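The complex appears here minus one protein chain, its other protein chains still in place.
For clarity, chains are labelled A, B, C, D and E in written order, and residue numbers in each chain start from 1.
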Amino acid sequence: MAFFDLTPAELATYAPELDEPADFDQFWARTFEEHGSGPLDFTCEPVETHLAVLDAFEVSWLGFDGHRVYGWLALPRGIEGPLPAVVQYTGYSMGRGMPFENIHFAVGGYAQFVIDARGQGWRNGSPKPGSEDPGLRTSGSVPGFMTAGVLDPEGYYYRRLFVDAVRLAEAAAGHERVDADRLFITGGSQGGAMALAVAGLARHRGVRIAGCAADVPFMSHFRRAIGLTDAYPYKEVADYLAAYPQRAEQVMRTLSYFDMMSMAARAESPGLFSVALMDQITPPSTVYAAYHHYAGDKSIEVYPFNGHEGGGGYQVERIHRWLAALDEGLSR
Amino acid sequence: MAFFDLTPAELATYAPELDEPADFDQFWARTFEEHGSGPLDFTCEPVETHLAVLDAFEVSWLGFDGHRVYGWLALPRGIEGPLPAVVQYTGYSMGRGMPFENIHFAVGGYAQFVIDARGQGWRNGSPKPGSEDPGLRTSGSVPGFMTAGVLDPEGYYYRRLFVDAVRLAEAAAGHERVDADRLFITGGSQGGAMALAVAGLARHRGVRIAGCAADVPFMSHFRRAIGLTDAYPYKEVADYLAAYPQRAEQVMRTLSYFDMMSMAARAESPGLFSVALMDQITPPSTVYAAYHHYAGDKSIEVYPFNGHEGGGGYQVERIHRWLAALDEGLSR
Amino acid sequence: MAFFDLTPAELATYAPELDEPADFDQFWARTFEEHGSGPLDFTCEPVETHLAVLDAFEVSWLGFDGHRVYGWLALPRGIEGPLPAVVQYTGYSMGRGMPFENIHFAVGGYAQFVIDARGQGWRNGSPKPGSEDPGLRTSGSVPGFMTAGVLDPEGYYYRRLFVDAVRLAEAAAGHERVDADRLFITGGSQGGAMALAVAGLARHRGVRIAGCAADVPFMSHFRRAIGLTDAYPYKEVADYLAAYPQRAEQVMRTLSYFDMMSMAARAESPGLFSVALMDQITPPSTVYAAYHHYAGDKSIEVYPFNGHEGGGGYQVERIHRWLAALDEGLSR
Amino acid sequence: MAFFDLTPAELATYAPELDEPADFDQFWARTFEEHGSGPLDFTCEPVETHLAVLDAFEVSWLGFDGHRVYGWLALPRGIEGPLPAVVQYTGYSMGRGMPFENIHFAVGGYAQFVIDARGQGWRNGSPKPGSEDPGLRTSGSVPGFMTAGVLDPEGYYYRRLFVDAVRLAEAAAGHERVDADRLFITGGSQGGAMALAVAGLARHRGVRIAGCAADVPFMSHFRRAIGLTDAYPYKEVADYLAAYPQRAEQVMRTLSYFDMMSMAARAESPGLFSVALMDQITPPSTVYAAYHHYAGDKSIEVYPFNGHEGGGGYQVERIHRWLAALDEGLSR
Amino acid sequence: MAFFDLTPAELATYAPELDEPADFDQFWARTFEEHGSGPLDFTCEPVETHLAVLDAFEVSWLGFDGHRVYGWLALPRGIEGPLPAVVQYTGYSMGRGMPFENIHFAVGGYAQFVIDARGQGWRNGSPKPGSEDPGLRTSGSVPGFMTAGVLDPEGYYYRRLFVDAVRLAEAAAGHERVDADRLFITGGSQGGAMALAVAGLARHRGVRIAGCAADVPFMSHFRRAIGLTDAYPYKEVADYLAAYPQRAEQVMRTLSYFDMMSMAARAESPGLFSVALMDQITPPSTVYAAYHHYAGDKSIEVYPFNGHEGGGGYQVERIHRWLAALDEGLSR
Partner (left out) sequence: MAFFDLTPAELATYAPELDEPADFDQFWARTFEEHGSGPLDFTCEPVETHLAVLDAFEVSWLGFDGHRVYGWLALPRGIEGPLPAVVQYTGYSMGRGMPFENIHFAVGGYAQFVIDARGQGWRNGSPKPGSEDPGLRTSGSVPGFMTAGVLDPEGYYYRRLFVDAVRLAEAAAGHERVDADRLFITGGSQGGAMALAVAGLARHRGVRIAGCAADVPFMSHFRRAIGLTDAYPYKEVADYLAAYPQRAEQVMRTLSYFDMMSMAARAESPGLFSVALMDQITPPSTVYAAYHHYAGDKSIEVYPFNGHEGGGGYQVERIHRWLAALDEGLSR
């Protein structure tokens, strides 16, 4: 897709005002108190795989309202002592997949945790049953989640998912093989949104994030996004409002509690973003909108001729270099 | 879409063997006993509309597991005595819509009931909140339902929906303005599937159906359908099995409890089908598969050059003539 | 389709200058004198249908040059005295359909007339032969009607159609069951254009319109429309000018006699518009262009996330409320 | 488009039975008597062009019912004596274009006539007004010409066009520069249909055709064609029958008077066909259906990997060689 | 495609600054010295065709680095003395085709030369083997030629092609039947780019161009073009930069030696451009960018409602009139 959004020059300074409710912080404080403050009950079982230089585990923990959530953990074999960790959040429709499919960071020397986003996984199933969403009761069914419970922030799907995500970071920080001071988070698209949400919300659980790498993050600047692109999943919101035009402000109010501009504005860790200028799925202006509000030290990689695949391997390498530099500072 | 399925001559005799589990009837008997035998608690509140020759009501009743389900009722004004009734079931993604949108049969002199399929309505919202699916917790969210709970028949979405549908027929039969001996059911696509399911299952609730008009019915002969067409919603099943190839037989087993071939084989009332030979959404061979198993008196209207829109107004007129003839027989 | 036209703020004030020929009014005055002043020769024959609360009739009248034009009339049964009336004009490609397909207003208590636009009906046929267009001469026209006779205003298809449309309003006003002071007109897309044309031209036949409800009206601000959208039927004009680039100004001159901005500027009745901001078929700025020139009292309903389907049932309800309020004023 | 029709082996013998009415010949005899027997009133005016080795003329003649029809004539300059002639018929939507656009055969030494098919030309306009179709009356026809007047053979568009086409051949045969014994006809797609129609019908006007080259001819074996392809213009018929399903046999009856299988079966001249096996617009089996019924000496060029473009320049060369061989035989 | 680029008013003055390297002229001087200064070794063999008023020849000459390049020559028969000549350059993917396919100018009285662009011809093959590109070395190039050798200007495909093109003009000027003072060049799309390149570079070989007609020329203002359109072949560059984002400036540097803005700025002959405002393949602003830099006398034909087909026959006629006027001036 050719350029369809603001020009590079406009993007470089595009920082729309936050569109957040007055009680944003209270909402999330209350959310974590009432639905995310119980015990983690973390479990970690070895998984048999063909991996020769990594150890793989199925992990689980209690997420929102004590629902059990699943994921993977991979540890590099033959490295002693506490490890830096990367928690990886997954893109829309993607479950955790097979235990050997998300191991980039473990191969790079990190303890790598991967979430199995509740109810998702319809693009890359796994031979084990995925995590259900007891607030919704789907498990890897064919889509979609963008308007599930969207009539009020209390019932919105992403409220449950973001609590799950923060609590995985919390579990990672407390893992015996992990050096809690060297806890990084990352993800692309919906995974980038989860990473930013964790960056902004982790303090509610007393977790400190050492760095957040968000690639082409989703769920930012909803008001602009849903009028700017016909691509799913943003389009799910427009489809819904085509059926219920009278609910537009109600839906916008719900989404304002989940906007990455607001999450970014509450982040404290260093941040690395990536953006692709021909990306219709997470249009560049919406990524920049979050980026410019990001409150930590930050930088952004721009891929002018790419779509939602973003920088691919180039960005993987960039993240590794960025993590290594951060980690070196932290390890001293 | 040009002809892509069997030839007209092949269709005329296409009756694949039933693909049903041995405990099909026990499954449904148990389902109604355990989840569909409580009180209906039927409610009926007048709705203010602009209708001058009809009276409109919002109705509700207790469906599967006592979940409250909603719908509309429209009554022709100025006609005395008990009325024949038509229960109308809606297509995939469609909610009940506005109270004045499904009134064809009321205008024709019938008490017309319309279901608000639980959790659906993302194509035509209504200013009132729609029916939730407490077994799923969605209300008019953007799709889909074909694989929701598909791992076992007990948890499959359509188990709940079919119980709701039968119980609406039950409620209609018991309505004070309705002549229970003249209770007809109808619907197109998913609505045709619901109508056939009610035709096949109504006896579990002691309801007698006087006629079933199923247009281009969905959910028939799943094994053939999902390999024959790329059109949604059948494609949801193929998408799911692309992500979980190891679950194919498990999914097929679940679907075998919900196949219209088996429902049709248990129908007792007269039946009127319609089929369109260029219909990719409910391919003609799958419609004929149900038709040829239909156990009641039956006839089928064939629209050779139409797609899933089927016969449109021609079929509406055809159904009215068919209903009138049946009704005349019953009224004597 | 995402937003592609002016912003809501720009639309709210978008009122391009009229692009009309100096002899616009003379053209239409002469048209009605020479081609639309003969006797109506109105006929009205009962039609057998399944309708129990309405009476249906096939009507006909003499339109442009005395060509016979057909339509339906539906009357609510059981209401005494003169009725308010709604004349409904149909969308591009749509004929009058079946006599029970356009009855919304009759069910609401109005005498409802429906036109069978000459030569149209290829999307929803009727078992009766439709109206022919004896005036049609095509010469290198793009298939469809937008460029049929477009080389001069005298021979343009819509000249004949608009005369037919005005004369149906005239016939409705004179109908024995109709209260001529309570004559409303409505339609969507091409039907909205016909309604606006009748609102602007009815005085040439001495007809008084009590209200005009135009949904997502077509044929407005042609110069902008044909460069703004690739959607048909506007695209028929661009296709024609691609084949005959040297005729652009000649075609634009013809169209300037048929532009809804000019028709709206001559309307005297109250007007209700609807517009959808993701509508590629009748782009929002073209609808606003007509709206802002509308000379009567007016209001507009905006559907931000809808395409050409506009407000659907919501708008139907809106129109009924609007009609009821107007009618109440008129009936007192 | 990959192979979608019969296999090459099946095609080689695919000769479905003729599907023609008993009065086919009477119909056409009467047509020519009543609508095609008047004077030709041929005109021929030089046109100013940039052509240096050809002379170009605008020609006209009286076609069906005495309607004036137009075309071009190009003559090679500097060749003495009577010339062999090629009458070229044009594809659907194409008018005669510019006088220098269809000159292949004139450049090759033939007098080349080109028809301006009545009412067509919306793909390649010409600065001169094209031929009108004064006989056109549409009533719910699908835009385009395939269903214009299709309710009976008397009023069908192609009846008029085929008479025009035969009479152009007649005019060509009588032209002072033409050797009437060396009169060839050709065309592709709709032009191929016109050529075959002329081959089959020319004897009604006493015209002798010396050779007929029909490339990927259209309008053959309608019953098969409209169910085999979604491509226009065959699809116009299916669209029409989707709107008017009850008219299928009536339409098929009309088309049976215009089927190239029947026209081919009446041809007497040598014939050269071409067919492309990936052609969705005129599917190969329909071309072979006409070919195998062709009554003259015949051969066919097969282009296995081409679509409707057919053999392009290869076939042009093939036709020239074929014409040259025929012409040599005739000139001796 | 609706208007997607600048407005007509903006286009009329759209003249972005040249984006050319300081050594542009040295690069091309060196290129011709080192790779384009050897003998032409022109050959000219009669070809047997069916052409009766033209003589056709296969020509060949030595292009870049002495590689042999092929083409056609057509001469009008029966015209004495030296002829004006037109060298025609072909569009992307097009080879020279059959010897009778590009004869418009020969038929108009010119000696017409046609290039067989090295390595191209995959859309219209010829029964003779086409010209190879012995200089081609691809390494991770996007299929096609736009990025073949794009890492440096020395190895870029178009360097070789433009030298071939200039040397064909040189050969034409030296042909015995050609009046070297009346040498015109033309082409559309890539052919328009070749024509402009020859107009700008011909002086390196001492060739004088009498007029250059460039229709919808390609390869102009690359920086804008690749972000403005998704259409191929410009998109090949964006595809390449999506795979190699780190090479963007390197690629842009290479392309800057081949930009038609710079070529046009070096032209000396009169120039005739055409532009289509709905052209996605060579967007109008990029055509105007070259036009406004064109250094010779110039005019431009604008086709507002056309796509990349441009003015078709209208523009052919326009070019012939323009050539005739120029030629008349030159012949005096």
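As a working rule, a contact is a pair of C-beta atoms (placed from the backbone, for glycine too) under 8 Å apart; a residue touches a chain by one contact, two chains touch by 3 or more.
Keep in mind it's a predicted model, so treat the numbers as computed, not measured.
A.B. asks: Touched by the hidden chain, which of the shown chains?
C.D. replies: The chain that is not shown touches these displayed chains: A, B, D, E.
A.B. asks: Give the residue, chosen from B:8, B:46, B:66 or B:245, that touches the chain omitted from the document.
C.D. replies: B:245
A.B. asks: For the chain not shown, which residue from A:16, A:108, A:174 or A:296 touches it across the whole complex?
C.D. replies: From the options A:16, A:108, A:174 or A:296, the contact with the absent chain belongs to A:108.
A.B. asks: Of E:36, E:71, E:119 or E:192, which residue touches the hidden chain?
C.D. replies: Going through E:36, E:71, E:119 or E:192 one by one, E:119 is the residue touching the chain not shown.
A.B. asks: Which residues does chain B use to touch the chain missing from this display?
C.D. replies: 226-230, 238-239, 241-242, 245-246, 248
A.B. asks: Given the full complex, what residues of chain E touch the hidden partner chain?
C.D. replies: Residues 95, 119-127, 129-134, 136-145, 147, 151, 239-240, 243-244, 246-247 of chain E touch the chain that is not shown.
A.B. asks: Considering the whole complex rather than only what is displayed, give the residues of chain D touching the chain that is not shown.
C.D. replies: The missing chain touches chain D at positions 1-3, 277-278, 303-307, 309, 311, 314.
The definition used in the following text is that only the chains that are shown with their structure count from here on.
A.B. asks: More than half overlap in residue numbers between the two sides of the chain B-chain D interface, or less? Answer same or different.
C.D. replies: different
A.B. asks: Measuring from CA centroids, which chain ends up nearest the centre of the complete protein set?
C.D. replies: C
A.B. asks: So which pair out of B-D, D-E or A-B basically repeats A-C, with more than half the contacts the same?
C.D. replies: Match found for A-C within B-D, D-E or A-B: B-D.
A.B. asks: Using mean CA coordinates as chain centres, what's the gap between chain B and chain C in Å?
C.D. replies: 37
A.B. asks: Counting only Cα atoms for the centres, state how far chain B is from chain E in Å.
C.D. replies: Going by mean C-alpha positions, chain B sits 64 Å from chain E.
A.B. asks: Touching two or more other chains, which residues of chain E qualify?
C.D. replies: 314 - these are the residues of chain E that touch more than one other chain.
A.B. asks: Chain adjacency by touch: line, ring, star, complete or other shape?
C.D. replies: other
A.B. asks: What are all the touching pairs of chains?
C.D. replies: A-B, A-C, A-E, B-C, B-D, C-D, C-E, D-E
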